[in-house]
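Note that one protein chain of the assembly has been removed; the remaining protein chains are unaltered in position.
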Amino acid sequence: MPPQATTPESAPAPEHSLMLLREMLRIRRFEEKCAELYSGGKIRGFMHLYIGEEAVAVGAMQVLQPDDAIVSTYREHGHALIRGVPAKTIMAEMYGKQEGCSRGRGGSMHLFDAATRLYGGNAIVGGGLPLAVGLALADKMQGRERVTACFFGEGAVAEGEFHESMNLAALWKLPVMFCCENNLYAMGTALRRSESETDLCLKASSYEIPAWPVDGMDVVACEEAARHAYLSVHSGGGPCFVEFRTYRFRAHSMFDPQLYREKQEVEEWKKRDPLVILQSRLEQQGLLNAEDLARFEDEIGAEIAEAVEFAEAGTWEPVEELTRFVYSESSRS
Amino acid sequence: MPPQATTPESAPAPEHSLMLLREMLRIRRFEEKCAELYSGGKIRGFMHLYIGEEAVAVGAMQVLQPDDAIVSTYREHGHALIRGVPAKTIMAEMYGKQEGCSRGRGGSMHLFDAATRLYGGNAIVGGGLPLAVGLALADKMQGRERVTACFFGEGAVAEGEFHESMNLAALWKLPVMFCCENNLYAMGTALRRSESETDLCLKASSYEIPAWPVDGMDVVACEEAARHAYLSVHSGGGPCFVEFRTYRFRAHSMFDPQLYREKQEVEEWKKRDPLVILQSRLEQQGLLNAEDLARFEDEIGAEIAEAVEFAEAGTWEPVEELTRFVYSESSRS
Amino acid sequence: MSSDGRKTVRISYREAMRQAMRDAMLRDPRVFLMGEDVGRYGGCFAVSKGLLEEFGPERIRDTPLSESAFVGAGIGAAMGGMRPIVEIMTVNFSLLALDQIVNNAATILHMSGGQFNIPLVIRMTTGAGRQLAAQHSHSLEGWYAHIPGIKVITPATLEDARGMLWTALEDPDPVLIFEHGGLYNMEGEMAADAGAVDIEKAAIRRSGTDISLITYGGTLGKALQAAEELAKSQISAEVVDLRTLRPLDTQSIIDSVTRTHRALVVDEGWRSGSISAEISARIMESAFYDLDLPVARICSAEVPMPYAKHLEESALPQTAAIVETARQMVGVRG
Partner (left out) sequence: MSSDGRKTVRISYREAMRQAMRDAMLRDPRVFLMGEDVGRYGGCFAVSKGLLEEFGPERIRDTPLSESAFVGAGIGAAMGGMRPIVEIMTVNFSLLALDQIVNNAATILHMSGGQFNIPLVIRMTTGAGRQLAAQHSHSLEGWYAHIPGIKVITPATLEDARGMLWTALEDPDPVLIFEHGGLYNMEGEMAADAGAVDIEKAAIRRSGTDISLITYGGTLGKALQAAEELAKSQISAEVVDLRTLRPLDTQSIIDSVTRTHRALVVDEGWRSGSISAEISARIMESAFYDLDLPVARICSAEVPMPYAKHLEESALPQTAAIVETARQMVGVRG
């Protein structure tokens, strides 16, 4: 059962709300294009769409500052886009072109960007958590008041690396914002089939980490929850854990017959599409009109078209360079 | 601070109490001999003494049935002895003789015994927990009403394998009795320095596993707590977690200067020596007299002397047999 | 009809593997399958599709994402009298369970002085070639073959996909089965009554006299193509399929090399410390004086696998390189 709509405490400024809607739309349209390009064979390998979960990345990213760090998973297109990695370098990456944000060596699951401190999509479930702990440790030891946001799915909670990382972050009071994207499934495994205790916040509490759930389909609520967490972490209170209750509208990856869930369930959740929720709310409040929406679509369409063009025009790294980046090229660290 | 003495709900029958005392004394004297033999170079490698923690093994073993299984750690002399592995085959094992319970291939950290279903001392912290889960799974799938008792120290709680095993056992409602021997230190690391939340039962609860602590210096209380857990597990209620609050009187292993704790603290705990507690209680109740004690000492002394003799007389496995037991000798499983 | 007149069926490697599991489940009630998404999802690569419906959730167990725990549980269950087939979705994730495999599965029989054997089978997908990048493209079967106490097998044909599992399940000790992800869709004719096959001997997949192409798993197909190619220029290449990487069937390797006097090892693992190094060393030790020229190796480039198709292809052993190298080697008349 999808959670019911909650009206967020304080309504944000109109233009901010419009921006949130526009950002979610950017992810949605960008990924719809990715799906199309995947079918066309332009994008290969494993690709995991974020469609349905846009409110989480958009809400959470609002509170992060430029010098904060981000660690994500293989389902990270949304995080990269909203963090500010140019759509064109992301698209070029998925094409495997050297103009891509990881030079075409990473692909969809491994978007990295030093400029925005995106420490990668990580394709090992739970594998990013220890990295986030270490990034936060470095900040703390160097007296920098930064936060590291770590995104992972609820499936990762069963991994030993989750347990070890939560404890270490809490024990050392490190500035990590653990953002659990609970979309109820890990591939085909429902949360109730993988956890004896399905209340994830209760688990976080067992490490003495402040934790709370939030309606992951409501971008305003997501931003609010993220801000609570951010302030607590940033003020030196140690890590926080936010459970974003969301849902994946598409298949797990591009090869998933979805035998494990009812169409009916998906339809129920689609009624709570984060874009629809915010859009109708804004319309009710008379803050959104058809022109705005049309303008958004146009601008985003143009951005994506440009991204595709850029990727198409991109170049293949010469095979002679195959063995680059196994070790650093400068011999000093 | 050592916990204060608790008077157990129901006082056990006198002869049972005397037996408990005698069993604890067996471990104590056996290990004092081991320490002596280690200094003499008869026993080598790593050896970890259980002295101070005898009440846990003696209390817990009382409730186990012959066809139950046991998984332990490198600190398992007590578990093996009380489970019924003959003192002489344990001693021979520590000598490295082929008459040892593991043919001299395991040593102090790896006492195995098929007859009593002792699935080994395991020298990887946390490494035994998944094995216990699997043994319990096999029992459940084969409709056998057996219990697997899994002993481990509080230090293991920080390992990912603890987290994964607790969840799996709870998720599948497997008959595992998790016996956490909380002696407050993992080598030189105090619990408070390794866990953000030091209430271990609270952690167990986060997997929906029933959990309770018990004074690990009071053998009667230990037996009672173990019985509660056993009945719950045996009746199909899924796993239980018992935190035995105890203390290690000796060094972690034979090479430990104990820089990490105050002599004073050790002395405090020695006042709660499990043997002293039970002995004085029995004396007060007039259930124990000097003769009993003298007889115990004599019998145990004889048992140990025989064990040493047996080990001394034991033989070295021919080096030609070095590569045996890498693979099974019968080609069918 | 196959050459030997047995009735054959058209089948895929995936289906052969599934039949092997189904057959094992039917033959022995102690057998069960446990792993991530083996049930409701139907298996990450659809290998176990339909088994949940047929055998139920007790014997087709979906596990949480806890590689170390469920592999360890497989070891425990094996000691407890079951015959578990533990599926680790891919070799890449098996690193999270390595402690259980190396410190428990491989050692307990020995540490217990022979008291407790571990009749466990662990299946996992291995290999690159599908643009899955650095964390999803490992070929570590040769690396696993370094560990005493476990056996490592690599079915590369339909018959082996169909027949190795049962033999592995009957083995008293832990057997790791590596299935190359690129093989699942391979289709062909297989004897309708195909059943258990040995897991000890290497197989000559094609006889030849000029050079031995020694390989296994995902690169067997490339080696056979190369041999076909070489035949056009009158070079007769023998193709040896190792089948089992531990214990290695050294004798078959040596026999082939003493016939052909030239050896080229093809292996998808990274070159340094690969199984191909071990094979080269064993030939050095046992057939040095039969060699017309040094044993050569074609392995994967020593680089984390790049995503870009052209880079990945250039990192992997390819038929053209095998042909080219073999030509040069045969050109060098001993």
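Which chain is which? They are A, B and C, in the order written, and residues in each are numbered from 1.
Keep in mind that, in the parts below, contacts are C-beta pairs under 8 Å (C-beta built on N, C-alpha and C of every residue); 3 or more make two chains touch, one makes a residue touch a chain.
Keep in mind it's a predicted model, so treat the numbers as computed, not measured.
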| item | value |
| --- | --- |
| Hidden-chain contact residue, picked from the options C:Gln135, C:Thr167 or C:Ser314 | C:Gln135 |
| Given C:Val38, C:Met89, C:Ile211 or C:Leu248, the one touching the chain that is not displayed | C:Leu248 |
| From C:Ser48, C:Thr107, C:Gln131 or C:Thr167, residue that would touch the chain that is not displayed | C:Thr107 |
| On subunit C, residues whose C-beta touches the chain left out of the figure | 68, 92-93, 95-96, 98-99, 102-103, 106-107, 110-111, 133-135, 138, 142-143, 145-149, 246, 248, 269-270, 272-278, 280-281, 284-285, 288, 291, 293-297, 302-304, 306 |
| Subunit A residues that touch the omitted chain in the full complex | 69, 71, 98, 100-106, 110, 112-114, 119-120, 122, 124, 127, 129-139, 141-142, 160-161, 164-165, 167-168, 171, 324-333 |
| Residues of subunit B in contact with the chain not shown | 44-46, 96-97, 102, 104-107, 109-110, 122-127, 155-156, 158-161, 186-189, 193-195, 256-257, 259-260, 316-317, 319, 322-323, 326 |
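Just so it is clear, only the chains that are shown with their structure count from here on.
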| item | value |
| --- | --- |
| Greatest separation from subunit B - chain, by CA centre | A |
| Chain closest to the assembly centre - both centres taken as Cα means | C |
| CA centroid of subunit A to CA centroid of subunit C, Å | 37 |
| Cα-centroid distance, subunit A relative to subunit B, in whole angstrom | 46 |
| Contacts with two or more other chains, residues of subunit A listed in rising order | 158-161, 193-195 |
| Contacts with two or more other chains, residues of subunit C listed in rising order | 63-64, 66, 68-69 |
